[in-house]
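For this depiction, one protein chain was excluded, whereas all remaining protein chains were kept in their positions.
Moving on to subunit A:
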Amino acid sequence: MSFLQLDDIVKKYPGAERPSVADFTLGIDQGEFVSLLGPSGCGKTTTLRMIAGLVEATSGRIHLDGKELTRTPVHQRGMGLVFQNYALFPHLNVARNVAFGLEMRRTSKAEAKRRVEEALDLVRLGHLSGRRIKQLSGGQQQRVALARALVIEPAVLLLDEPLSNLDAKLRDTMREEIRSIQRKLGITTVFVTHDQDEALAVSDRIVVMSEGVIEQVGTPEQIYEHPANRFVANFIGRANLFDAQITHTAGGVAELDVAGLGQMRAVDDQGAKGPATVLVRPHRMQVSKAAADDAHGTVETVVYVGDSIEYGVRVGDNTVSVQSVAGAAERLERGTTVRLSWQTEDALVLT
């Protein structure tokens, strides 16, 4: 059993047609940073709230360090929570917000003072301890919320979309900071986000969810390079998905008849047969000029984004995205007829 173990967790709200979370089973190791990733309404926040105890699971069990806490009330779980809107107490100043959890634990005044200072230094806000909450910027409020959750030395740190209210630049710095603090303290962390870049950047493992079910669990590399299905492939990064017919499989490589492209090859871990989907990331696609009678399609859009050029190539009814490094190849104009290709190891057969 893992440090934080969730078994067959189900949450079904009364009157709801389908459960918000269904048969959620996941083990999280001590010190691990796990992201729950999915579009809104996928059940990721509900799952986090069940771990926190704010939402009661309809069925299933939660164990922490071998002890069951499925029915333990929130205030006895000892988990550190950071909310999307920070939920700082507006009537208390920064230091008293951070001290709140220690006061509830009846920590001695001297020790509480020391630990509050430590926590504020950790998030680099030591100089603002006397400030009122409404005098702080969004990023500073975020840090106070983090310090408040960390000061109680929680068994698990739960972060509910903590970065979504920050502007893009701050979001990147904060996520690095959260990750480095997490590493420093070695604290087990569950991070809820709908932002795949965020999840890829910070996680040891990612749990991709959709409509209340786990689609895939894996390291960022596994999720990105070997998505388990179309949903994951589409949700993580940009993806070209081709309908294809497998004609022959040997040694982990499938020969395919791809609609609009003809005979191609792709990696096939599962030895699938018949109809399949092939995933190729845009930056792994190659595009070259071709005579009209030999072409797969026509360049429809050209977007120059500095370090790369993004082409939209019309193939039959579909548009294929191709990202090529700017300057590395001849720039294609709109209307050019082209052939598309890829290296066998850059294409993956999905089931």
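In the analysis below, a contact is a pair of C-beta atoms (placed from the backbone, for glycine too) under 8 Å apart; a residue touches a chain by one contact, two chains touch by 3 or more; residues count from 1.
Here is the rule we use: contacts and distances are computed from a predicted model.
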Going by UniProt, what is the name of the one chain that was not included in the view, given "Glutamate mutase epsilon subunit", "ABC transporter permease", "ATP synthase subunit a" or "Succinate dehydrogenase / fumarate reductase iron-sulfur subunit"? "ABC transporter permease"
Touching the hidden chain in the complete assembly: which of A:100, A:224, A:242 or A:342 does that? A:100
Residue in contact with the excluded chain [from A:78, A:126, A:260 or A:312]: A:78
Given A:87, A:217 or A:302, the correct residue touching the omitted chain is A:87
Had the left-out chain been drawn, it would touch subunit A at residues 52-54, 73-81, 83, 85, 87-92, 100-101, 104-105, 132, 148-149, 152
